[in-house]
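Let's turn to chain A:
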Amino acid sequence: MNALDVAGIVCMTAGALVFLVGSIGLLRLQDFYARLSGVSIAGALGTALLLLGLLLHYPTVDNAIKIGLALLIQLATAAVGGNAIARAGYLVGVKPTEKTQFDDLAATEKDG
Partner candidate 1 sequence: MNTSLLPLFVAVPLVSAGLLIVLGGPLWLRRTLLLAPSSAALLASTGLIWLTRDGAVFAHNVGLWQDGIAIPFVADVLSALMLWTTSLLALVCSAFAIATGDDRRPFFATLVLVLTAGVSGALLTGDIFNMFVFIEVMLLPSYGLLAMLGALGRLRAGRIYVTVNLLTSTIFLAGVALVYASAGTVHLGELAGAAKEDPAVAVGAGVVILALSIKAAVVPVHGWLARTYPAASPAVTALFSGLHTKVAIYAIYRLYAMIFDGDAKFLWIGVVAFTLTMVIGVLGAVGENTTRSILVFHMISQIGYILLGVALFTELGLMAGIFYLIHHMIVKASLFLSTGAIEHTYGTGALDRLGGIAQREPLLALVFMGAALSLAGLPPFSGFVAKLTLVTAAVDDAQWTAVAVMIAVSLITLMSMLKIWGGVFWGREPKPHELPEPAVVGADGSVATRTTVPVKIRPALIAPGLVLTATTLCIGLGAQVLLDLSAQAAAGLMDTSGYVEAVLGR
Partner candidate 2 sequence: MTHLMWALRVLRFPFYAGWEIIRTSFEVMWDIVTPGSASTPAFVEVPIRCGSDLETTMLANLISLTPGTVTVAVRRAPATLWVHGLYVKDRASFLEGIREMENHILAATRLTGPPESAPAEGGRN
Partner candidate 3 sequence: MTLAITIGIMVAGGVYLMLQRGMVRIVLGLVLLGHSVNLLIMSAGGVFRRDLPLLQFGTALTAGDPLPQAFVLTAIVIAFSIAIYMLTLAASGSDDDTEDAS
């Protein structure tokens, strides 16, 4: 087992744990909008670490391009997906927690 392999395993295990924490966030965080942070932990950092681990295991140029591309796409789409779901939730009136300090979006409606 070479150094890259070890690094790969470390990356992957770390990614998996980050992922786990992210999904625990789905349980623990207070409202829908907060829970979206759990999603981005898993989708961004978690997935990125896992892909990196994979690349370290198969370190070829070919794979670097493919995995790099995959990571880029993954991050871009995870972000847009997160945005779409956040907005959808907002549109159908998912209530934020009582602790929410202010809501500039709701204000745009009153102005309108």
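The criterion applied here is as follows: a contact is a pair of C-beta atoms (placed from the backbone, for glycine too) under 8 Å apart; a residue touches a chain by one contact, two chains touch by 3 or more; residues count from 1.
The candidate set was assembled so that all candidates are chains of the complex that A comes from, given by their letters.
As the structure is a computational prediction, the values presented were derived from the model and not from experiment.
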Problem set entry | Candidate number, among 1, 2 or 3, whose chain touches chain A in this complex | 2
Seminar exercise, completed: Listed in rising order, chain A residues that touch candidate 2 in their complex are 18, 21-22, 24-25, 28-31, 33-34, 36-38, 40-41, 43-45, 48, 75-76, 78-80, 82-83, 86-87, 90, 96-97, 99-108
